[in-house]
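One protein chain is absent from this view; the other protein chains keep their places.
Should a chain be cited, it is by its letter among A and B, assigned in written order, with residues numbered from 1 in that chain.
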Amino acid sequence: MARRLPRKDVVIVGLGWTGSILAYELARTGLDVVALERGPWRDTASDFNIGTAPDELRYAVRHDIFLRPKQETLTMRNNPSQTALPIRKWGSFLPGNGVGGAGLHWNGQTWRFLPDDFRIRSHMIERYGQGILPEGNQIQDWPVSYDELEPHYDRFEQVAGISGKAGNIKGKIQPGGNPFEGARERDYPTPPLKQGYAQSLFTKAATEMGLHPFPRPSANISMAYTNPYGCSMAPCTYCGFCEWFGCANYSKSSPQTCVLPALVREPTFEARTDCEVTKINLSGDGKTATGVTYVDASGEEWEQPGDLVLVCAFSLFNVRLLLLSGIGKPYDPASGKGVVGRNYAYQTGSGALGFFNDAKFNPFAAAGSLGVALDDYNSDNFDHGPHGFVGGASITSAHTNGRPIRYHPTPPGTPTWGSAWKKAVKDNYQRVTNVGAQGSVMSYRNNYLDLDPTYKDPLGRPLMRMTFDYQPNEQKMANWMAERCQEIVKAMGASSTKLNRLGVPWSVVPYQTTHNTGGAVMGNDPNTSVLNRYLQSWDVSNVFVMGASAFPQNAGYNPTGTVGALTYWSLEAILKYLKSPGALVSR
Amino acid sequence: MWLRTLVLLLPLFSAGSVTAGPDNYVDIARGKALVIAGDCAACHTAEGGQPFAGGLALQTPFGAIMTPNITFDTTTGIGSWSADDFARAMQEGRRPGGGHLYPAFPYPYYTKVERSDLDAIYLYLRALPPVENRVNRNTLPFPFNIRLLMKGWNALFFTSGTFKPDPARSAEFNRGAYLVEGLGHCGACHTPFNAFGANQNDKYLEGNQIDNWTAPNITNDPRVGLGKWSVDDIVQYLKTGQNAFSLASGPMKDAIENSTSEMPVADLKAIAVYLKERGAEGPPASTPLAASDPRMQAGEAIYVDTCAACHVRTGTGVAHLFPKLAGNVVTTQEDPASLIRIVIAGGRAAATEGFPTSPAMPSLGYRLSDKQVADVVTYVRNSWGNAAAPVSEETVRTLRAKVTGAAPGE
Partner (left out) sequence: MKLPAKACHARTAGLGDMTMESADRRYGRTSRRPDGASPARHGVTRRGLLLATAALLVTTSGVNARVVTKVLPWKPNDAYPVAPVVPGGYLFFTASEAAVVEAFVDRLIPADDLGPGAKEAGVTTFIDRQLTGPYGGHDWLYMAGPFSENPLPSQGLQSELTPRQQYRMGIAALEAYCKATFNRGFAELAAADQDKLIAGLEKGAVQLPNFSSKTLFTAIYNNAIEGFFADPIYGGNRDMIGWKLVGFPGVRYDFRDVIDRPNQAYTLPPVSLQGRPAWGER
């Protein structure tokens, strides 16, 4: 029996980017805010000590700062006819754990989605007709436009100190930036990172091909910066230990560097770590959340009453918490009814490796978001008519690291071991570079999340089941993109190339990306969305759900920029809600 | 803005003789400002305890002294004290019954505080909720537990008397002097002790070691003192915990967070003017160690591989986060304790309203041997224009034992 704690105005589940931003902004108004985080507190100096942080085996291979699958994992299958089995060891994606969440171990690529991405269904039909939409799709327009999100993208970029080069300021195209981006009010707060040798080859080749390369926006920041919250950051040192690592020198934007120092000073805020929220509690009629139940480190169960519950865990775990709490109707692919778990989507990865006869790419001098990208093949920036697919990809030349356990590329045909392998590893470490395409994934009737009937977590709750595969539309798109990448890497001067097509069926084994989206999507129709356009639950008006779980489908970009923008967008609505509680959009 | 604050605040401190009367909003507010300036809470609050309820163990060379409860609880605090009793304690180091207080309580400084200010402090403390907290006030070992000994100590080292302004100096200087020499009791940490635990007045503000930290020279000495800092640099440091030269950590972090960052800028400026104009005293300049010295070479390798990612190859640091090492007087103090302990145990910088980040230096004691710590500290003390005596492995070993709580040689 859970013991009851004193009431709080706001209960926040999960203390990553979205949780820390909301906690700060709400505590600042004088509200009593408690954040419950199931992982440990993490701090730059103690947890990401320069003498322990750059450890590939510990973090990238053994996953020291990630959620232990033993505590929670998912089950997985490629389609509803199969039996799902637990993801016993993380592979394809890596959920974080602890204060900072994924905002701690990310690479730092901080994009805005394109204006068309927010109304992709309408836009594609308008331009190409219904026939362009793939079979079984559940693609839907976002309930919010780029223009509405623009000030909130800007806010997040300012708080995170993002380094980049604007391509479109108030409609005026800026040389050197991304000409395809939506109009922005102003430039990034800090200038772009420096780029490596591969990026200079890419820029030259792409420009000569008539494409439009630009430095990709980066949360590994280029210069010392103090954000609007007063938090200070240092310049990135190109150490090459970003993704899967905490940053030792305050140069990667994260809740730790950008929000927590200001947040903890708010006298009405407290964080409780090692506390796992097991359920959002509802009133008898199921229309109001009364707080949450959580289990502390000793296994003791507590009830934390609260007036407002903000669900700020990783996207997948947001969805699971809604399912376990009975908030919103679970999605059923057979009938097409229900919403929670609907429209789970992911990201494609494809591209081409280029092998150069004589180059010193120094891949270790890198940053998670160092790179030059182009958007000529993203969203609907090109004519989809001849190709018969929906969606697109950002194409990038990048070195994010040269850590040798995982990065020791060899040309096709190289033996996997022995002296010949060893020679190829030595010869190619400096001479290989990649041009990659990170692509969109649309939403489909049979790609979804629900509770697994068999497997349970240590608390006895069902694991969530992921049913997902790359559909023909995504395969076509990603493989077409791989060819574009190959053209570019050849033009950069590669003597040979290796085409990396999209791996199908989708497998949990190789790492692909932790851009898991959807499952608790936002929309204008309560029959096809869990949340209204303000990220407020249609069913329980004092529950708001942040994160990429709100994406109706995924675009050809990393999600964090949009997650940040949605958070500030929702914050504005939450502040209105607090003045007059209730549904912000009537059903 | 500064000017207006100055005008508003000057009269507060020079208010006429008001004895402690009925509760008075203005005097209580003034008392609060004075209590902040004196950072009374720092010593009179135990770890995790109620403010001003005492019980913090102050480590002195003679043993631990538990700080008293200065809330107005009648049985365990100073609830029965009159304003005169309070003033006597502050100015003479004597309790109401006449018993002696130990000078861990810095009455040799507080003696300079004007009676009207003491009365305001009294009123403020009296207005706070009384906290019942009995503190054992007799923790010193024999013979130091004989409080009468303090009579002799006072005869030797204590001069009573309120602050006397120097008419030849500016009002601002005198005000700074009043704060530094009186309530601020800056010299208690920044002036060397003699064998009897008294500050050596001939070495006033020339630096000291306190709790295994270096309290640096804060005279206007250009090499090891504040000579390179402008008045504004000092004000910024005291207000925000950082400036272009340094970030505060250790005991000064607490002093800034709890006291100076909350003080009016006009007072901080007065302190700065006083420190800049009072005079410069420092040890003679030394010549830097040759770069070819093996200690410098090992130190440079360690610095480049471990320190440069934050403090930068040229020792210039990063504003608001990583202190500059080139020309930072902390690096060239005669006493290298702060440098050594920060490398071994790490250190967190001050968090203030304007700069909440409070970056922390990671502890590197697990990574570097005593010899390696000595070499990298020696390198920092003798590079980029810095020059100071090399640090020995033995010095590091002794300090490591103190800051990690391990016995040497363990």
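The rule is simple: a contact is a pair of C-beta atoms (placed from the backbone, for glycine too) under 8 Å apart; a residue touches a chain by one contact, two chains touch by 3 or more.
The model shown is predicted, which means the values in this text are computed figures rather than measured ones.
Enquirer: Out of A:324, A:425 or A:573, which touches the unshown chain?
Expert: Among A:324, A:425 or A:573, only A:425 touches the chain that is not shown.
Enquirer: For the chain that's not shown, point to the residue among A:359, A:395 or A:451 touching it.
Expert: Counting the whole complex, the residue in contact with the absent chain is A:359.
Enquirer: Among A:127, A:194 or A:337, which one is in touch with the chain left out?
Expert: Per the contact definition at the top, the residue touching the missing chain is A:194.
Enquirer: Please identify which residue in A:508, A:543 or A:563 touches the non-displayed chain.
Expert: A:508
Enquirer: Counting contacts across the full complex, list the positions on subunit A that touch the omitted chain.
Expert: 3, 5, 38-41, 43, 45-47, 49-58, 61-65, 68-71, 73, 76-78, 82-83, 85-89, 91, 97-98, 194-197, 200, 237-241, 248-249, 260-261, 264-265, 267, 269-275, 296-300, 302, 359-362, 364-366, 402-405, 408, 416-419, 421-423, 425-426, 429-430, 454-456, 458, 505-509
Enquirer: Which residue numbers on subunit B touch the omitted chain?
Expert: Subunit B touches the chain not shown through residues 47-48, 254, 257, 294, 297-298, 301-302, 305-306, 308-309, 313, 341, 344-348, 351, 358, 360, 362-372, 375, 393, 397, 400-401, 403-410.
Going forward, only the chains that are shown with their structure count from here on.
Enquirer: Could you work out how far the Cα centre of subunit A sits from that of subunit B, in whole Å?
Expert: A distance of 47 Å separates the two centres.
Enquirer: State the interface residues of subunit A toward subunit B in the complex, per the touch definition above.
Expert: 43-46, 49-51, 224, 226, 229-235, 237, 239, 248-250, 257, 261-262, 265
Enquirer: Spell out the residues on subunit B that touch subunit A in their complex, using ranges where they run on.
Expert: 306, 309-310, 318-322, 346, 348, 351, 353-364, 366-367
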